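These notes are about the structure you will find just below.
Only one protein chain is missing from this complex, and each of the others stays in its spot.
Order of writing sets the chain letters: A and B. Residues in each chain are counted from 1.
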Amino acid sequence: MAYVATRGGERAIEQAERLFRAEMGEITDARVAEIKAAMPYLIDRVMGEASLYDEDLAALALAQTGGELFEAVLVLRAWRTTQPRLQVADPIAQEALFTHRRISAAFKDIPGGQVLGPTLDYSHRILATDVLSGLPFKPAEVEPAAQPAPAYQPSVAAWQAENDLVDLPAVDDTAPEDIPDVTREPLLFPAKRAHTLQSLARAETGGALALGYAAMRGYGQAHPTVNELRLAEADIMVRHPNGTVFSAGRVKVSQAEVVSKKGEKLELGFAATLGWNEVKCISAATLDLNSAGAEKGSATEEEFFIYHTEGVESSGFCIHFKLPHYVTFQSSLDAMRDAKAKAVSQKEPAE
Amino acid sequence: MSLATLTKDWAPMSYGFLDASAKREIRRKMLKAVAVPGCQMPYASREVPMARGWGTGGLQVSLTLMNPFKRVKVIDQGADDSVNAASIRRFLARVSGAPTTLDTLEADLIQSRHRIPEEKLREDQVLVLQVPNPEPLRPVQPNMSIARQMHADADYGRMWLQLYEQIVRSGRVMQGASYPSLVNGRHVMTPSPIPRWDVPKLHMAKHLTILSAGREKRIHAVPPFTRVEPLVFDDVPYKVEAHGDLTCNRSGAKGFFMNEIPQDDGSSTYEISDSEFGVKTIKQAEGAPVEFGETWYTDGEMSS
Partner (left out) sequence: MTITIDAPKLVKAAPLLRAQNVSKTYGAVQAVRDVSAEVFPGEVLGIVGESGSGKSTFLRMLNLEETPDSGSYTLDLPEVEGNLFDLDRFARRMLCATRIGIVYQNPHLGLLMKHSSSGNVAERLLVAGERRFAVLREKASDALEASEFPLDRLDAPPAELSGGMQQRVQLAKAIALEPALLLLDEPTTGLDVSVQALVLDTLKRLQQDRKITMVIVSHDLGVIRTLADRVMVMRRGEVVEAGLADQIFQDPQHAYTQQLVHAKL
């Protein structure tokens, strides 16, 4: 009987996909809306790693992939590839960020105050199991303060610079359209500052944490203090062709600035991302702090952590090992068998 | 004049999935790669609807080269029906409307993971090889920037040293697939994880070969009629896998690269890796009209 090659493979992959999707069942706009309402921090994490801000698309990605985070980020990034570039928004100054949460570990109090904002930092991590028995968990009402916290605050680093404790980076006045874009140009090392910051913004949270944690534990040279952590909203300022500058809306952003002592001054590490993701920002900023002066070829240099915190690449490569590798395997076996045969023939006693 | 008349309808993707900027980037880097044979050109690799590490580099090259008339063949480990090859072939057809084929002779574009077909490719055909790791110096230098400088300096001493030590230790070069090769007498490249059997097919070939690593973001190329010389000592000749005497259990094809299939009793049988060549051999034996191209290997030996 003739060998029918193709259909077997195609049919198998078709059914395998159906099997996966069967578990999630029908995906409706209602489900997407529910995810959007219920999982804002997950959505933020996914938007940050995808470097694409769209809460509906992020919720859809999560619905479609059943919450498989790497798949969700990949599907968003693939989407991002296809979208046209309309414009590059103007840069946002620290003082213009509409700030929900702003804390500094460097001082007890700071100009603008320590604003705790929304956080679980001081909560007791106890599962509300009653919910599973049918008793809904209703969070206690927030009691507003007498005066609202200021929505805009000066940066801590500005005060430190005035007091000659830190040298702030020179103001970069590159026009928005001229800012190097890591998704449009090859990444080469030593990396352009813009490429580094963008890579950290898109970094996979677990990867950034693993490497950042290693640096914090002493594998890096610098010990970080959180100079400033912010969860805020940024206006996307765009220009109309007739010259008017206006806000196209606000996106959530988070950022962390860490410092360590270097001689008589502080040195800075910085990272920011779309959406609110504190663990990633602090870890990534720590990596940034440690990269200056890291030895070439070492695990704390930029080239190392930028490559290895790229989630789409790392997870893709990880799972690619599931692909058939039998040809390369056969090639290795051939070399091994031949070498073994040689060794045996050399061991034969001479006459 | 209205927005509707001035603009195209919104569509979720461009022709061939990649947008114009992506295609331009890849075209330019391919041209650069062809201009400096064997030299890795960094490119801004885009995310595509497939996981990284699964052929996104090859896919981006194919998507850039595709048009509605280009017939495309996709293989993985030599087989068209391998699950990943089937998935890629489906995607290419879906986003370009192009026809597909299993027959090497009919293809204009062949995207392949880790094999070169047994039938010789012609000057009107392009071979796109998927590359996991484009850096042949990786075993002696894991840092990409340092390795890049080494290529610029033609600093390949450590590479040769590795081969020397393999011979000292094991009596032969132990490199299996991905045999490092000197291209156009200047740059050492990895030919991608094709077996040693396939590397001689690249030397002075009539066809163009593009090698693309999506995750590592590098493209390199072997233009037609370019020297590709595996790194070997003058007095220790290059050895391909010992498949010249093997026969395919299913088709009877003899003297081509085989897949080893372990059997229950501890022995092995062999199946030709270029599965469509095997299919054609079976069809011919059944009396169907089948056309074979000239093969690089005859009677299990590379013909010069």
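The rule we apply is simple: contacts are C-beta pairs under 8 Å (C-beta built on N, C-alpha and C of every residue); 3 or more make two chains touch, one makes a residue touch a chain.
Here the structure is a predicted model, which means the values were calculated and not measured.
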item: Neighbouring displayed chains - absent chain, whole complex; value: B
item: Which residue of B:69, B:160 or B:225 touches the chain not shown here; value: B:160
item: Identified contact with the non-displayed chain, of B:124, B:234 or B:294; value: B:234
item: Missing-chain contacts mapped onto subunit B; value: 153, 155, 157-158, 160-161, 164-165, 167-169, 233-236
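Criterion: only the chains that are shown with their structure count from here on.
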item: Cα-centroid distance, subunit A relative to subunit B, in whole angstrom; value: 33
item: Touching residues on subunit B, where the partner in the complex is subunit A; value: 12-14, 17-19, 21-22, 25, 42-44, 46-49, 51-54, 56, 76-87, 90, 102, 113-115, 132, 142-146, 170-178, 193-197, 215, 217, 239, 241-243, 250-251, 257-260, 273, 275-276, 278-279, 282-283, 286
item: Parts of subunit A lying in touch with subunit B, wherever the complex brings them together; value: 2-3, 5-10, 12-13, 74-75, 77-78, 80-82, 84-85, 182-190, 296-297, 303, 307, 312-313, 315-320, 323-328, 330-336, 338-339, 342-343, 346
